[in-house]
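Only a single protein chain was left out; the remaining protein chains are all shown in position.
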Amino acid sequence: MVQGVILGVLTAGVYALMASGQTLIFGIMRVVNMAQGAMVILGAYLSYQLFTSFGVDPFLAIPATTAVMFTVGVAVQLIFLRPLHQDDRTQLSVLVTFAVALLLEGVMSVLWSTSDRSINTGYVNASWTVLGYQISLVRLWAFLLSLVALGLLHVLLRRTRFGRAVRASVQNPESARLLGVDADRIAAIGFGLGAATAAAAGSVYGLLYPFNSGSHYDLISQLLSIVVLGGLGSIGGAVVGSLVISVSTAVVASAFSPIWAPMTFFVVLLSVLLIRPRGLFGTAARGAL
Amino acid sequence: MTPLLEVDGVSRSFGSVPALVNASLTVERNSITALIGPNGSGKTTLFNVITGNLRADTGRVRFDGHDVTTARPAALYRRGLSRTYQQARVFSQLTVEENLVVAGGFGLAQLFGRRVNRRDRQRATELIDEFRLGRVADLPAAELSYGQRKLLEFAAVLMSSPTLILLDEPTAGVNPVLIETMEHHIRRLHAAGITFLIVEHDMNVVMRLCDPVVVLDQGREIFTGPPDAVREHPAVLDAYLGA
Amino acid sequence: MSKRNGTVAVVTAALLLTTGCSSPGGSASGDAGAPLVIGASVSLTGDFSDSGKAVQRGYQLWADTVNAAGGILGRAVQLKIVDDASSPTQVVTNYQNLINKDRVDLTFGPFSTLLTIPASQVAKRYGYAFLAPAGGGPKMFEQNLDNYFFVQPAPTVQSGDVFVNYVLSLPADRRPKTAAYAELDDPFAAPLAENVRQKLEAAGVRTVYKQVYPSETMDLSPMMGAIAALRPDAIIAGTQNEDAYSQVKSLVQLKFSPSVLFQSNGANSPMEFPDKVGAGNTEGILSPADWFPGSKAPGSADFTAAYIKKYGGTAQSIDDSSAEAYAVGQVISAVAARTNKIDNKTIISSLHAGSWPTLLGTLSWSANGAPSGEFNLVQWQKGKLLPVFPASVAQASPEAPKPAWGG
Partner (left out) sequence: MRMRRGVGPVRAAVFFLVLAVAPTFGLAHWLLTMLVFTLMFAVMASAWNLLGGFTGYPSLGHVAFFGIGAYAVVLWFQHHDISSGYEPFLLLPAIGLGVALVGLPIAAIAMRTRADVFAIVTITLLFVGQTLAFNLRDITGGAQGASIVPAPFPADSYEIPFYDALVVLLAVSMGLTWATMRSKVGLSLAAVRMDEDKAAGIGVRVQTVKLLAFCVSVGLTAMIGGIWAYYEGFIYPQFAFDPLISVAMVLMTFLGGRATLWGPVLGAFILELAQQYFAYSLGGSRFYLIAYALVFLVVILVMPRGILPSVRDRLWRRGRRRIVDAQLPAGDGPL
């Protein structure tokens, strides 16, 4: 039980990181990014490649992978999302980003084949014994890294001019435009940022779990549940959603039965939606960052 | 006889920001009441509370003698209270005719009947003629000009034979000819016995058309009286110029 | 208005009609000299694609070997391999196309029971023999198809029997007293582990933990944590691939090393397993295998040599799915050699009788296509996967108890 909670909390960090990118993209553009999972996996492959070819530690590879993925994110926004018409952008963007996910999956399966990969560093199996409980070193590092990344994201949104512009466009796209915020630029950078968080999370994900080009399907269903649970557009909500989901899953798996673990968070999600259709921290018309 | 609409001490806030503070208002039968006030004074919020689109935190709303504070918009619509929106909300991919028909209200049984039957068409055609929309009757509303859409939305609310119509800025952003058209229709319908509550920025229109005028400022009602008195009233001047 | 669209639909339909009707009348095999076309749908993309490609290599290798020796009854073997993208819908279409459009002479099976069942029914409908290197789950044999032959030593569920026999062969004081079972919820792994559990319980091994986990479980740590807390003598795991690696990794992190660790799959992968869990952590782990490097079974040496020649690598790098696929071909060659005929009827009637030597050992089949042999038990010893039981094939004696992690 306690072991389950420890695991859950440590895992939540990584999910929070992936989900924060997802929710950031939604907050800025009202786009449900179905490709977030595929971007995470792409990030994992990139750091896998850096590790196997050049021996770069996945944690150290993060600046490089985030930079690459930032570019990918900007490109996706500029090429595929910007041309969409405003009227049915929400519906179409779900499809477009899904197609992007398929595209990335296809590219990944060509580049790395479809077999499972995992990043095996020397310390991947190391663990510490604390009060009789085992804490995996990788998970701890992953957790800390996610906290740092989330912290950076927070600072970026709260303390910089870009952040203010982003928050303004989340609150009210109309007035943001009146204030001279270049919506297209913000959207591109926002999508880039979302992809960058996916890359950071991907490096960590590759250390924790085996992955293949099709792994993104499982991932996206969980990410979507997390962001809907927390409330679309709310980064705080994404963090809380990750905690709820990964702790409940881990506890159910270790104390009850793993076969019902995947069901756990869907049940949590549906019951939350029954009471609050907009999620835990979602707000009616305006987003909240 | 009781007034048609009574708003009594309604408050509503968004988070910590109060939009309406103990606001009250009365609309007498067969009047054209204007609701004016500076930007952000709570006019649209009050509209939304009256029509049931927003729930009041405190206070009561009575329509035609019934307490409708917690009524849903659809229920009020069926009772004869209908509204237009500031940005003219019409169904862009429906034709003008269909926009009228869909506003006409129909029961469960009719749901499975023809999309537009002969009776619908008859009723719609009358309005189309009255509002001179005949040339565009078969076009999707998306093809209309902004002013035509405002006219269409106005015409559509008449499909349900309302007793009270709330118009949210009927003349905003339309050309002078159309302003006259709007005024003409309001007068005509008023003569036919329909009551109006109008949010309007154009003071000339208010002066020509409305009596009484209600002034809202910072969520409070600060003045109610005939249009001539509005211009001289110190509180009103304060509200518009002072803040 | 959209008359054009209607027209498009009609034209499309008409086109389909004509192409459909004009499909070749096809000559029903038999001419000597004409190539022997064998069709197979294999998962080259999608969930099962890894093993799918290994199966493809096995088929191809057999075809090359046979053709180098003059073909089958003088007919060159020609493979037509198509992709089913791991989809049950596509696999049906593919065998339909292979049989009725391309009129192949024989069909070989796809990968996985899940795809084999719908595919074998199509083959059955048109009287084709269906030899499959994969598809040994219980549901497959419940179909009672007389054209189906599972080319492995035993139904997958019984591949743990060899482990049970090994445990029972130990003197009572060296047998594990308690066992924990972790079972992947798929058509093979969980029934396999259940089969082992029932037999071990009957033999007095107490079950202290039993849990089934779904296939998409990425994180097995919670379950392995629960097992480690109970400190069982043996962990018996019904596994596939990645979950086997994850289990070992979790146990290493939890610093718990049971004295017996049996994994039904994954651990018998000679290259990937040490790569994924770390070579130092493989020592002493047990797994069943039909083919293993250095096997003395008929044709094994030729197969190994040919494989390395064509695809490179070492004997250690050969996936046993390739060997199983190769064995399918061996069986066909054997039928041709014994009967001097190569048609589906002959194949079906021949294979229900007698025994057939392959590189997986000597195979024979019951009426529903279930083979009646036994697997071998292999164990990791000093970085190599060696057969340790039964004694007839053993290349080393079993190492027990399993040493601590890291060597």
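A, B and C label the chains in the order they appear, each numbered from 1.
In the analysis below, contacts are C-beta pairs under 8 Å (C-beta built on N, C-alpha and C of every residue); 3 or more make two chains touch, one makes a residue touch a chain.
As the structure is a computational prediction, the values presented were derived from the model and not from experiment.
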For the chain that's been dropped from view, list the shown partners it touches.
-> A, B, C
Per the whole complex, from B:9, B:65, B:105 or B:226 the residue touching the absent chain is B:105
Pick out which of B:26, B:95 or B:195 touches the chain that's been left out of the picture.
-> B:95
Chain not shown: contacting residue from A:224, A:238 or A:251 | A:224
Out of B:35, B:56, B:156 or B:206, which touches the unshown chain?
-> B:156
Touching the hidden chain in the full complex, which residues of subunit B are there? Just list them.
-> 51, 53, 72-74, 77-78, 82-83, 85, 89, 91-95, 97-98, 101-103, 105-106, 108, 110-116, 135-136, 138-140, 142-143, 156-157, 160
Subunit A residues touching the omitted chain (full complex) = 26, 30, 32, 80, 83-85, 88, 90-92, 94-96, 98-100, 102-103, 105-107, 109-110, 114, 217, 221, 224-225, 227-228, 232, 259-260, 262-263, 266-267, 269-270, 273-274, 277-279
So that we can see where the missing chain sits, which residues of subunit C does it touch?
-> 1-6, 8-10, 12-14, 16-17, 19-21, 23, 42, 44-45, 81-85, 87-90, 92-94, 96-97, 99-101, 113-114, 117-118, 121, 124-126, 137-139, 142-143, 185-187, 190-191, 214-215
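Basically, only the chains that are shown with their structure count from here on.
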Based on the touch definition given at the start, go ahead and assign the chain network to line, ring, star, complete or other.
-> other
If you average the Cα atoms of subunit A and of subunit B to get two centres, how far apart are those centres in Å?
-> 45
Between subunit A and subunit C, tell me the centre distance in angstrom, where each centre is the average of that chain's C-alpha atoms.
-> 37
In subunit C, residues with contacts to at least two other chains | none
Given the complex, residues on subunit C that touch subunit A span 45-47, 49-50, 185, 211-214, 216-223, 225-226, 229, 241-242, 245-246, 249, 252-255, 275-278, 281, 405
Note: in the complex, subunit A contacts subunit C through residues 3-4, 7, 11, 109, 114-116, 118, 120, 124-127, 129, 134, 136, 208-210, 214, 218, 250-251, 253-255, 257-259, 261-262
